[in-house]
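Let me begin by handing over the structure; questions about it come next.
With one protein chain held back, the other chains of the complex are shown just where they sit.
Lettered A, B and C in written order, each chain numbered from 1.
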Amino acid sequence: MVGNYQFQGVGRDFQKNLLGAWYKRLEDAPKTGTPVAYLFISGNIGELLRCFGFELAYPEVNALQCGIKKIAGDLILKAEDLGYSSDVCGYVKNDIGLAASGNRGPFGTMPKPDLLVCNYSGCNTYIKWFEALAELYGARVFLLDVPYRRTGETLRREDLDYVIKQLEQLAAVCAEISGVKFDPDRLREQLEYSRAAEDLWVKILHSAKHRPSPFDAFFEAVFFMAPIYVLRGTKECVDYYEAAWKEIEERLAHHIGPVSDERFRVVMEGPPPWPNFRNFWELFKRWGVCCVASTYSKVGGIWDFGMRHDPTRPMESLAEYAVNCYTNWDWSLRRSMLKRYAEEYHADALVIHSVKSCRAFSVGQADVREHFSKAESLPTLFVESDLADPRYFSEAQIRNRIDAFFEALEHRRVAGAARPAPLRAGPASPTKSRQA
Amino acid sequence: MSFIAEPRTVRYVAGVDVGTRTTRALLLNEEGEECGRISRETGARPEIAAEQTLQELCIHCGLPREHIVYIASTGYGRYRVPFRQIQITEMTCHAVGALRLFPETRTVLDVGAMNSRALRVADTGRVIAFRMNDRCASGAGRFLERVATSLEIQLDQVGELSLRSQDPQPISSICAVLAESEVINHVTAGKPVEDILRGAHNSIAERVIALVRQVGALPEITLTGGVTRNQGLVAAIEERLGCRVNVSPDSEYAGALGAAILARQRWQRLENSTPASRN
Amino acid sequence: MRGQSAVGMNGNFWDSCQSWDELVGRCREAAFDVAFPTVRAWKSAAADTGGRVVGCFPVYTPQEIFAAANCLPVNLFGGRGQIEIDHADSRIQSFVCSIARSTLELGLTKHLDAFDGFIVPSICDVARNLSGVWRHNFEHSFTFYLHLPQNVESEAAAEYFRGELERLRTEVAQLTGAPITDTALREAIRTYNRNRALLDELGARRAARPEQWPSSQIYSLAAAGNVLPREEHNALLERALALGDAQQRPKRDAVRVALRGAFCEQPPLELLDVLEDAGCAVVDDDLQIGARFFQQPVAEEGDPLAALAESYLHRTVLTPVNNPGKRSRNEDLLRRCREKSVQGLIFASPKFCEPALYDSVLLRRAAEHVNLPVLEFEYEEKMSVFESVRMQAETFVESILFFS
Partner (left out) sequence: MLVAGVDVGSTMTKAALLDENKQVRALAMVDTGANVVRAAERAFREVLATAGFEDWDVTFTVGTGYGRYRVPFGDLQVTEISCHAKGACFLFPGTHTVLDMGGQDTKAIRINETAEVKDFAMNDKCAAGTGRFLTAAAQVLGLTLEELGTVAGEAKKPLKITNVCTVFVEQEIMMHLARGCAVEDVLAGVHSAIAGRTIALLRRVGLEEEITFTGGVARNPGMVRALEERLKLKLNVAPESQHIGAIGAALFAWERAAHGEVSKRRNNSEGRELASGGEA
């Protein structure tokens, strides 16, 4: 069966190799004497830092890896032993726990940072996170203050100018630490790569408009999106998305997708529960659910509405990108984005996975549920757990909610039809479903 | 100094620990040696329980009430002991009491029916740091009672049984009540009772040990409180700590003992100085 | 009309209070009533002059700008534990701090119908998202999201924040229909400087003789300021300082403690009483810190907005939600403890308050490093059972009194 397909699995395997190589470079950084900067995914300005020869590390991504590898629980406990409350962000505790255990993770050993770039002040937790790391490593913190994108479709000039000024200050700090002089051409070259990768990534995202969707814009996207967030601005990143696009094209040609029989198309809001990623996905697959659009795949930045890095206006476009990560959007913008997704991707429902750890994401999601289930009368499922802390994932409860929700959707669909709905969820056939 | 010792009445101090279930009293003489102990049900009226416990103590030790010169009360009902000279919290008392029972104690873990506490103590008995877990599901005793009920076995057997476990089952829920359904799920999944019980004990051990770590556990660690009688829990705790813990049959009296010791200390101070008033 | 008394009586209403207890009693009536009687009184008195009422979410809002515009800025501290989270529960999840939920509940249950607007400073992720939820639920009322720079050392920040204040000034002018002059702003700054000075004086006197100035009582005096025009609050505080010294209370054998964590969500008054009952004398705290956010007076000359911006960036009390820049939270706290000869440090964090919970870890480490005993517990504005706090506080006191 798989023989018929030339490119299936490429998106996944290529991604693994890329990240593997990147982590290797990080592990070797102390030996090769490469300066290391820690930064955050949301609106990151990695291209600028790379101009100064920094190797980039993303504590969030490490936390995410620990989650998937199911070691987050122990690391979180370790951090709680150090006095961190059970109510604070699981990513932070995971990272503190990791640092407390010699920074050895499933991905290898993390080098110490030479510079901590808190590139997104919109998340107060980020600030607290790096304040703690600064004390731990005695490293310098650069805080990029990014104003919130308040209601209103147009970017505020004063916000961009403010960020640009700070980027210039950051460049000076980087030059000072790395001893490398700022080279505008190098930045332009990277932004060229960024834009190319972004074009391809958007093509992939838009492919989910097909019926059946060739790809799950949440459960698969979280893997497909990794390179554009951690390696954006490099050639291999562009190569990756070319390969990934081939895989998608092939799926389109053969009308195959993540679920063998696509029965429901949903928009997903919120991050995944990493330690229970597989079970969570299965709970939806059982019902033939495909996520055709998701907000989590935009945590780093939002391109599918036209935003691009632009070599002709380097700092300007870096600033635009920095203020345009999903959680930096006011709720009115986030609501309209969700509405647009539901319409353009022909979704049957909105699913909100509300995680306790990330207040920036979740505070107000209940209000969104209120809005869509009542004002917009779009069926909306609300489930709560966490992105890192396994203690907050209660499978029985979540399964119950998911089953009840899709039962109801199925009823609605066959309302008036002669036969009652096939209430039992049909299992997704493994032969045809990809990346399962 | 004279050659003929003048006859003088021996004076005593007492500690009265008024707990939610049981009230305990313990008597020390001037030299700080124990002269007797007694306990009874607390019931609905702590005042009365305290009064009767003290009377029984006097009878039990055969001495007139007025020979008890200083009384410290502790426990949840400490403010409801009319005849107290001072009230002291159970945490301070458990620390001092545990130190008397095991002089090398540096960490005290007190596991009660609903609340668990970890204390880091100095060699003086001073509480240096402590953590209470009075969040939901922290209650060890109560949690086990629930598990025992849902497994339809006797509470006093759960500890024993858990020790026979080959393959402990995980219990993850934060809420003691919801944890029950996990237990039931394990049962219906056909898991052996002892494995489920061990899982329950492990989950309690996890929580209380988190407290111990948060205060910076130092050996020796002494276990006090009602659940010390449950070997299963003691074993689970020792396994996770990776070291032995002190457990004494007297540990139930640790509170009363500590109160009595502090009462004596306080009384002696009063004897040779006039301390500031505390209400 | 800014001399107008909010309690609807003549300007020297507070001077008419004959005893300390009467004064404190009146403050409690005014401060903790979620029906906001003083605010309604002010609103009706100011009706003809087009006075507006704006609710301010903690921690810091440049209230001088509102005061200069014939507005009454009111510090909102949620439901003070008096209202059930009912409607707000379907807007904000249960793992979010009480103050965000109960403040929204106040709005949804018409407690704030005397209010014309709401301003949320960017103190944390919850507050930031709350601004959007608020705008969604009260589409037609004035809602302003104030960005507080988090990189205070950058000169870009000074310029940006000055601009932010300018934008606020413009929008408030639109709300009231009258421009806000620099002169009016400078006057407001003077009034607020005076207010901060009086509050600091109150704190200083308590630190000198804690038994004389019970914390829950001076808290009530300060809290009255949340719902009164500052001129009136100044009159009140002057009266309080006069009456307070006359009090005679027995000296108590208590441990001098500094209280941290209550910079945003406020604990119930009982909590303060329980702590002092248990033998703690609170000599330093960050309760309602927004009212005394600046360590030195704001410049009363020159460009008023630049002065406000400068003060925010460089003269603030350090809390978990403002950036210390070159300063250090640890040193700042330990210095204050030394100055007030504090014997023990209490971190009382509001449940689910991430900024407080993160900071307490680092601050605790710093305190233990200098052998300053630390007590940590969590509270909620709606808590009503204090047994566990009492026991922890008593144990804390005992560990310091009995063994030293």
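Rule of thumb we're sticking to: a contact is a pair of C-beta atoms (placed from the backbone, for glycine too) under 8 Å apart; a residue touches a chain by one contact, two chains touch by 3 or more.
Because the structure is a prediction, the values reported are computed rather than measured.
Touched by the hidden chain within the whole complex are the displayed chains A, B, C. Of the candidate positions C:R256, C:R292 or C:K382, contact with the hidden chain is made by C:K382. Looking at A:K24, A:R278, A:R313 or A:H411, the residue that reaches the missing chain in the full complex is A:H411. Within the entire complex, the positions of chain A that touch the omitted partner chain are 366, 369-370, 373-374, 379-380, 382, 384, 392, 394, 396-397, 400-401, 403-405, 407-408, 411-412, 415, 419-420, 423-424.
What chain B contributes to its contact with the hidden chain is residues 20, 44, 46, 77, 80, 114, 134, 136-139, 142-143, 150-152, 174-178, 180-181, 184, 187-188, 190.
Mapped onto chain C, contacts with the missing chain fall at residues 84-87, 89-90, 94, 382-385, 387.
Everything that follows uses one rule, which is that only the chains that are shown with their structure count from here on.
Common neighbours of chain A and chain C, by the contact definition above: B. Farthest from chain C, judged by the mean position of CA atoms in each chain, is B. Put simply, the chain closest to the centre of the protein, by Cα centroids, is C.
Between the CA-based centres of chain A and chain C the separation comes to 37 Å, rounded to the whole angstrom. Centre-to-centre separation between chain B and chain C, using Cα means, comes to 41 Å. As a whole-number value, the distance joining the C-alpha centres of chain A and chain B reads 49 Å.
Shared contact sites, meaning residues of chain B that touch two or more other chains, are absent.
On chain C, the positions that touch chain A within their shared complex are 89-93, 95-96, 100, 122-126, 128-133, 135-137, 145, 147, 149-151, 154, 156-157, 159-160, 163, 320-321, 323, 349, 351-352, 354-355, 357-362, 364-365, 378.
Chain contact summary for the complex, chain C toward chain B: residues 252-253, 277, 279, 373-374, 376-377, 387-388, 391-392, 394-395, 398-399, 401-403.
Residues of chain B that touch chain A in their complex: 135, 172-174, 178, 181, 185, 206, 210, 213-214.
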